[in-house]
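Removed from the display is one protein chain of the complex; every other protein chain stays in position.
Order of writing sets the chain letters: A, B and C. Residues in each chain are counted from 1.
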Amino acid sequence: MRARLATAVGGAMALVVALSACSKNTGDNGDTADTNKPRSGAIATDPKDSLGPAAEVPGAAKGGTFYILRESKISHLDPQRVYSFAGLMGSQLYARFLTTFKDDGKGNVTLVGDLAETPGKNVNNDCKVWEFTIKEGVKFEDGRPITSKEIAYGIARSFDPDLTGGPTYLQEWLADSPQYDTKWDFKKNKTSLPPGLTTPDPRTLRFEFNKPRCDLPFAVSLPATAPLPPDKDTGVNLDNMPFSSGPYRFTKIQPGVEMVLERNTNWDPATDPVRHAYPDKFVWSLGSDNTTQTNRVLAGTGNDAAAVATGGVPPELIAKVTGDPALKARMIVAATPNAYRLSINTTRVTDLSVRQAINYAIDRSSITKNLGGPYGAVPLTTLLPPTTLGYKKFDAYPAGESGDPAKAKETLGGKSVNLVLGTSDDTASQETATQVKNALEKAGFTVTVKPIPEDGYLDFVKKKSNPWDLWVDSWAADWPSGASILPVLFDGRSLKAEGNSNTSQLNNEAINAEFDRVLALDPAKQAEEWSKLDEKLMKESAPAVPLYNEVVSVAHGEKAGGIFIGSIFGWPSFVNAYVKQ
Amino acid sequence: MSAETEPLLSVRGLTKHFPVRQGLRARGAVRAVDGLDFDVRPGETLGLVGESGCGKTTTGRMLVRLLEPTSGSITFAGRDITHGGRRELRGLRQDLQIIFQDPYASLNPRHTVGRIVAMPLQVNRITPPGGVKKRVQELLELVGLNPEHYNRYPHEFSGGQRQRIGIARALALKPKLIVADEPVSALDVSIQAQVINLLRDLQRDLDLAFVFIAHDLAVIRHFCHRVAVMYLGTIVEIGDRDTIYTRPQHPYTRALLSAIPDVTTLGPAGRIRLTGDVPTPLNPPSGCRFRTRCWKATDHCATEEPALTTRDDGGQLTACHYPESGPVGMPTGEPVEVSK
Amino acid sequence: MVRFLLKRLLLAVSVLLAVSIVSFLMFFALPRDPVTGMCPKNCNAERLERVRTELGLNDPKPTQYVNYMKGIFVGRDLGSAQGGKCEAPCLGYSYVNSEAVTDTFARVLPVTLNIVLPAAVLWLALGVGLGMISALRRGSLLDRISIGLTLTFASLQLYFVGAVLLLVFVYSLKILPTPRYVPFLENPIEWARGLVLAWVTLALLFSAIYARLSRAQMLETLSEDFVRTARAKGVAKRNVYGRHALRAAITPIVTIAGLDVGAALGGTVITETTFGIQGLGRTAVEAVRQGDLPTIMATVLVSALFVVVANIVVDLLYAFIDPRVRLG
Partner (left out) sequence: MSLSPVEGAALAEIESSDQEPDEKKRLVGRSPGQLVWARLRRDRTAMVSGVVLALFILAAVAAPLIQRLYGVSPNQQFGDLLDATGMPLGYVGGVSGDHWFGLEPGLGRDIFIRMIYGIRTSLLIALGAALVTTTIGVVLGIVAGFLGGVVDSVISWITDVALALPFLIFALAVVPTFSLRFYGPRDAVPTWFAVTTLIVVFAAFGWTGTARLVRGQVVSLREREFVEAARASGAGLGHMLFRQLLPNIWAPILVAFSLAVPSYVTGEAALSFLGVGLPESVPSFGRMIYRSIDYLQTDPAYVFFPGITIFALVLAFNLFGDALRDALDPKSSR
């Protein structure tokens, strides 16, 4: 009797679950937002473009509280230490930088001055000396005016070895060496400035470099240039309560639980070409994973109606959203600069024909389908992601959507090759590794999959002594120019024992010379050159197999408006955010 | 009883103190057995009798070395076995066995009868001529059980039958002396008689020596050649069964005997009622231990502990300064003939 | 009694010491080098080494261990990168969350307490109640149903129940907010509505186990003589079962309840992960994943402390309920 009763209860429960599965899946949810269109971007040298107030967002209204849902804590809030996407986009609310991007949310970006009147004067046109004039009327949260001194101090403190985590471009260019913190010790001379950085007068900031740094206007768009008065520098604890120069200031920070930002009355919209600050309050609500976040905003109960789920719609819930037009309207889909590739260790897989065979064998459709199809990943056949300036689409090894095992076998020419495929042990990576293995084994390779713990993966892959043949690697440029992708990933001269971004360890003199040639060109002309170099690289050395370009689909509540995916970092931007009343 | 043959078992000054520990500091000890001296001749049965808590079971356990004596010596068949380790005792095990009181607890419920009885052989790796099974069936027959019960289980037998299995096990190694620790106290009267008769037959046929521990004076009188009366860890009187039962000298023995319910002599006169409880063995009374409950205790009894010696020509040893004399109202039941 | 407490405390301290040593060694078995997490994308070996020495990771292991334990009682100076002086009980500075571990705990511990304790009350009441009733009415329909139900729930998987409850009550019916922790003092109603699903999920599983346990225990006690004599003496049925039988049957249940609550306080990782609430369990898991030594040590020690304290409390209760147990 007992057994029958127990199974009856189990059966009833199962029935309920099965019932809701009766709808037939005909697979017609394939149409997607176009994520492959070319990008345009320029530097607006005319000061008028850098003037505020920012263009009104149609339908926007002031007031209300805007909620941002996120799972883990933002690793750093101190602008000089910010480097994660959430940090980069989130810091726009409480910090202003020398320059920033006007972003229409459809991939078109223009670099404009934020605190500076223009994106910077290339004084001798040799990219070695740059000057920025600081706008009038830009103030801190306590009303004090922002001058070049505070901006210079902000840059100076980023030399402090304790303040780990932030980007290191400015420091390395100023000190002209990767070991910038030993070259100039911030702790000893807090009152003076690092070499090459001077403030001739309160409204001018002057950079002098030994080598040409033509990408400086882009580099100073990172939060590392956020101003900070020296008396407000609490060192390591600034992470717990930053000092605001943006439209909002932090009123409550509970790490891992909640962060509240309220209006900074001293911020003047007239001086800001980008930020609108429509809502009265921003609240970061932390702790729920992306499945829970998405379910919350779709259900939209209480505050979740005015919330955005920054974790993105997980692959398993995409069908639910695309299946319902009302929900689909509340999902924004946009490509990100994050390009995933199957990096090949050129020091181990030395035979070019083997690397080309791998390119033919890869089944991109099985991988992208598992990541949510067009809403999560778009197949990519170029090393540069579509979001790069001057991007041109090509396929060095045409093999159809799901790979061409026969062509791969033919290129291999009967050689029997076994490869070790390394992967991180999180579920998604292991699944992608399984699919790569299946595709390669169809083409005659024998593949061994080696999972290692997720958080040790990046350091392991970046070691020179990396023992694997293949692994999945990804790279997102800090600004959309090829200069911060191809040379960083494939210039063999910068290889060192640890921390190499050039994981394929490609070291080809001809290619290195090409990098130097293009780097010396003017930023505008560089765009097409990078794309041509991309094709050359793929055809002649095939150091990797481009897999897919990550697409992010972010859902939000009905009352959350003005959200768009930043074209630079592929993460939601809050500059136009407002709460529908 | 010929006195000149070499005693099979001789015990000198045997004591056993159980230390009572309060936390780490030992605070006194329970002096369960406090200096025993007695002998057992081959084929002879010595009865150990006394109220519960007088140390008779502890003595029994020490004889078979289930307990480690605190001091004194036990010599068996000429060999000192007081503190021998398992190997030295190997030879001893074959000649000295024990029978327990509780028939339900002394047999392993998960073993067949055959395996239980064969255990001593198996443990000492002895294979008797003709194989273990035949030997076991002989033993079963010897104790009056049906040999077919070889692969039955204890739960299929009655209390009396289980006790017989226990006896069969004890006989497996053809011992010379068996310590019987209240073998029949847990059985009904009728079954008691059967088991006692079985033991007496074995005593006679196999010329077995017994140390028979019991608190039932009637059973002791029926079975034992000599009797030792114990009180609070010491022997107060020891001697032949007839002298002890007819002319007890120690007041305690006399009190015990008067307590035997005898249908024929009703009335309070014959009964001596002892007052008070048995004192705590933690610190027994000074001098004679029985003085706190003895009706004729004097100061002398309190100062000097009476030694266990012969007091007159009666032949028994008594530990009392003022031994009783004259016969006690012997129950008229005719004495059962006891073979020498 | 005092002697007993002393002995137990001594034992408890030795257990905690052993646990701390094991977890310390366990950390160094992790393949993860915690320091790399603190470096940006293009971090070089030289700076890595400097950060490692500053965190004291290059000191010999015993010294690191002693420093950490000393910190708990006396407090220690953590160096400028970690917020300087930290008073006792100083559990160190988290490598990953860049905050003192004591602050993490101040935030995370109440969450776990507010999940586990109310759930424990629920599952004890439900479990023991169900068990007792089905024991008293052995063989009745109620008994059969309760056995069937308890077996079903005992066989269900925790996260399965959690997911279904979430789907039904939060996302479809929308009658409950997304599970989260609201301090009781601030808003008791929201506190309850936020955590009720977590309580129910935990309670369903545990009450099933306790129902079966207390039913078996009650049946055994009922068959004992003293209950039969009490009934024979004409003691009212309610008294017999209430005072006599329950009191005797409750002892083993108390022991197991003590152990379960102690272990659960160490963090109910599955429940916390399913409902997206950051409790002690998830903090511990993330700490191990990211190789965050101070937090690992702290979470392990705290959960071990709960288990050990629960054991001592159970022993004391034992003596209180069951006079036979002399506290030797």
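What we mean here is this: a residue touches a chain if its C-beta (ideal position, glycine included) is under 8 Å from a C-beta of that chain, and two chains touch if they have at least 3 such contacts.
Treat the numbers as computed from the prediction; the structure is a model and nothing was measured.
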Displayed chains that the missing one touches are A, B, C
Options A:A95, A:I318 or A:V575, residue touching the unrepresented chain: A:I318
Which residue, C:G131, C:G194 or C:G281, contacts the hidden chain when the whole complex is considered? C:G281
For the chain left off this view, which of B:R169, B:R226, B:R254 or B:R291 is in contact with it? B:R169
Hey, which of C:R50, C:R193 or C:R289 is the one touching the hidden chain? C:R289
Per the definition of touch given earlier, which of C:F27, C:Y68 or C:W123 contacts the omitted chain? C:F27
Residues of subunit B in contact with the chain not shown: 64-66, 86, 89-90, 93, 97-98, 100-102, 105-112, 116, 119-120, 123-124, 146, 148-149, 151-153, 155-161, 166, 169, 173, 188-191
At which residues does subunit C meet the chain that is not included here? 11, 14-16, 18-19, 22-23, 26-27, 29-31, 151-152, 154-160, 163-164, 167, 171, 212, 216, 223, 259, 263, 266-267, 269-270, 273, 281, 284-285, 288-289, 296, 299-300, 303-304, 307-308, 311
Name, in rising order, the residues on subunit A that touch the hidden chain in the full complex. 1-3, 6-7, 10-11, 14, 17-18, 20-22, 24-30, 32, 291, 295, 314-320, 322, 363, 365-366, 369-376, 402, 420, 422, 425-427, 430-431, 433-435, 438, 448-454, 467-468
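Simple rule for what comes next: only the chains that are shown with their structure count from here on.
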Relative to subunit A, chain with the most remote C-alpha centre: B
Identity of the most central chain, Cα criterion: C
Where the centres are mean C-alpha positions, what is the separation of subunit A from subunit C, in Å? 39
Computed distance of Cα centres, subunit C from subunit B, in Å: 58
Can you pull out the residues of subunit B that are in contact with at least two other chains? none
Residue list for subunit C, restricted to those that touch at least two other chains: none
Which subunit A residues qualify as touching subunit C in the complex? 1-2, 5-6, 9-10, 13, 17, 71, 73, 75-76, 83, 161-162, 164-168, 178-179, 181, 235-237, 239-240, 254-257, 286-289, 292, 295-296, 298-299, 301-302, 304, 452-456, 458-459, 496-499, 501
Which subunit C residues qualify as touching subunit A in the complex? 31-33, 36-48, 50-51, 80-83, 97-99, 103-104, 107-108, 144-145, 147-149, 151-152, 155, 164, 166, 170-171, 174, 177-178, 180, 273, 276-278, 289-291
